[in-house]
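One protein chain omitted, others in place.
Order as written gives the chain letters A and B; numbering starts at 1 within each chain.
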Amino acid sequence: MAANTRPALFWHLRIALLETRFQFLSSLRLPAFAIPTLLFPVFFYLFFAVVFQSGGPSLAAPTYMLATYGVFGVLGPSIFGFGVGLAQERDTGALLLKRTTPMPAGAFLFARVATAAIFGAVVIGALFLLAGFAAGVELHRSQWFSLAGIILAAVLPFSAIGLAIGAWAKQQAAVAVVNLVFIGMSLISGLWVPIDMLPNVMQDIAIVFPAFHLGQLTLKVIDLDLGRPIWFHLVLLGGQTAVCLVAAALGFRRFSGR
Amino acid sequence: MDPTPPAAASETGPPLASLSGVSHRYGDVLALDRLDLEVRKGEVLAVLGPNGAGKTTAVSLLLGTLTLQSGAARVFGSVPDAAEVRRRRGAMLQVSGVPETLTVAEHLALFRAYYAAPLPTARLLEMAGLQELRDRRFGKLSGGQKQRVMFALALAGDPELVFLDEPTAGLDLDGRRRLWDEIRGIKAAGRTAVLTTHYLEEADALADRIVVIHRGRLIAAGSPEEIKSRTAGRVVRCVTSIGLETVRAFPETASAETRGQHFEIVTGAPEALLRRMFQLDSGLSDLTVVGVGLEEAFLALTGDGADPEGGA
Partner (left out) sequence: MTAAERSPWRRDPWIAAAGIAAFVSLLMMLPVPEPADPPGGPLPETNFAVVNVTVFDGEEFRAHRDVWVEDGRIRAVGQRLALPDGLPRVDGRGHTLLPGLIDAHTHTYGMVLNDSLRFGVTTVFDQFTAPSLAAQKRPARERLARTDEADLFSAGNVATAPGGHGTQFGVPVETLTSPEEAPAFVAARREESSDWIKIIWEDGSTFGADIPTLDRETIAAVIEAAHAEDLLAVMHVSSLEHGLAALEMGVDGLVHVWGDEVISEADAARFAEAGVFVIPTLSVRLAAAGESMGPELLRDLHPEDVSDMQRQTLAQTFPRPAGTSEASIESVRRLHAAGVRILAGTDAPNPGTGFGISMHGELRLLERAGLSVADALAAATGAAADAFGIEDRGRLERGRIADLLLVAGDLEADLSRSAEIAGVWKDGFPVEAAWAR
C-alpha cells in the first residue's frame, strides 16, 4: 500500500496551495490574461474616477466606481480563468491527464478560484489605493473591509459562470463567449456607468446578471445602491449561481461520456 | 475468425489490469466489441492496431477517464478510477498537453506532489532526457521534448503500472527513437507498462507481449516474434484463372481477395505458393510480389478478406 499516511486534510491543503501557486504563476505569465485583468479595471478607474472627477464637489462618482470597478476587477480573472482556461485545459487534454492522477478535484477548483481571488485582491488593492489616496474617497474601516469581502466573494458566482462556459464551449468559442459576457454583463449591470443612467429596459434586464446583484451589494455598503433589500440580491445571486453550476455539471458529464 | 484467447491468468498470478467482455459504443459506432485484455505484472504489453481500432478506448477505460458501458474493468483489483489505483498508476495520454507557461521543473514539482513517494526530480529528468530543459517553459519545447515531459509526468509518482497511449504519434523518426530509449528504461524498476501503437516496429522494439486489436476486437496475442511471423508475409498479386476458393484453400495462403481482375494473396511462403499456382495455371500473368503493409498484416490476422476498407 503506497497510500499516504499523512492526514488527508493536510495533504489536500498542500496540493490545493501548490495548485494555486502554479495556477497563479501560469496565469501571471500569460500576458493575454494578466494584462487585461490587472490593468483594465485600474486604468478605467484612474481615468474615469480620478482624472475626470478630480476637484469635483462630490465624491459620489469615485466612490460608486470603486464599488463597481472592484466587482469588474474580479469578474475578469474569474470568468477568463474558468471559462477560457478550463476550455483550454480540456481541449489540450491536460484536464484528462489530471483526472488520471491522484490530484483531488477539489484542489483543482480551489486553485482556480483562489487564483481569481489573488488577481482580484491585487486589482482591488490597487483600486483602493487609488481611491483613497488619489481620488479622496474616505470610507469607514468596516466599509473598506466589507467592500473587499464582497468583491472577493464575487469570485465564486463569477467562477460558476466561467465554469459553465468552460464546460460547454470549445476553447475558441469560449474566448468569444467569455468576452461577450465580460463586456455585456459589466455594461448592463452598471459596473461601468451608474445603472440609473442606463435606459430602464437595461435596468430590467440587469436583474438576470450576477454582476448586477454584486454591484448592488457593494454599492449598498456605501449607500449608493438602488435600494432593493439585501435578501433580494442574495436570493437571485444564489439562484443564478446554482443554475450555472448545474449547467457546468451537465457539460462535464457530457464530456466524460464522450 | 478465432481470436487467440488471452493467456491464462494463472501463469503469473492475477493480472494487474484487465478488461473482461468490454463493449463500448460512441453513438452507432461500436468501438469495442466484447474485448478481453489482461496486463501481467512486470511486462510491457503493446496494444497494436490501426487507427480507430479501439486502442485508446480500451486504455481510457482502464484509466477511468471513460465510463464503462458493459463488461468489467479492473486495475489492481479495483475500479479504474479508485484513489488507490491513481496513486499506483501513471499515464501518458495520446492527446495531451500541460499549461505552456510553466517550466518543466514546475510541472514535475506539481505532479510529484500528488504522490506519497514520488521519484526524485533529478531522476525523472534523467529518465526522460530532460536535464538540459529543466527550466524551459513547456510552450517553448519541440514536439519530441514535449512528449518526453509527458513521459516524465507519467512516471512522477514512481508508478507500478504505466499507460503510454501512442507515445510517439506525430514524432519524426529521430524523436521516436529517442523516446523509445526512455521507454525501454521503465522496465528497469520492475514497472509494468501498457503501450498502444499502430507501428508494429514500435511494438516489436518495446514490448514483451503484443495484443492486436482490430475493430474493437482482440484478434491476436503473443510475443513479438509470434506476431511478426504471422504478419511478415508477402503479397502476391497476379491475374490467374484459378478460383478464389481454391486459392484460399492453399495451405500457404493467409488471405486472398480479388481487386478488379487481380488476385491479392497474402502468404508467408510466396515461393511455395507460386510453385503451386504455376502448376495449376501456367498462364498466370501480371505477377508482382511485395511485402505486406500493416493493413495487409491485420487483414491476414483477421482473415477478413472480404472487407478491404477495414483499419484505415
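Here, contacts are C-beta pairs under 8 Å (C-beta built on N, C-alpha and C of every residue); 3 or more make two chains touch, one makes a residue touch a chain.
Since we're looking at a predicted model, the values are computed, not measured.
Here one chain is not drawn; of A:V137, A:I150 or A:L163, the residue touching it is A:V137. Within the complete assembly, A:T63 is the residue of A:Q23, A:T63, A:T101 or A:T218 that touches the hidden chain. Screening B:L66, B:A113, B:V149 or B:M277 for touch with the missing chain picks out B:A113.
Note that of A:F128, A:W168 or A:F182, the residue touching the chain absent from this view is A:F128. Looking at subunit A, the residues touching the absent chain are 13-14, 17-18, 20-21, 56-60, 63, 118, 121, 125, 128-129, 131-133, 136-141, 144-145, 148, 222-224, 227.
To be clear about the criterion, only the chains that are shown with their structure count from here on.
Taken together, the subunit A residues at the contact with subunit B in this complex read 1-6, 14-15, 18-19, 22, 25-27, 29-30, 89, 92-94, 96-97, 99-103, 256-258. If you check the complex, the residues on subunit B that touch subunit A are 26, 63-67, 81, 83-84, 86-91, 93-99, 101-102, 106, 109-111, 113-117, 137, 150, 153, 157, 163.
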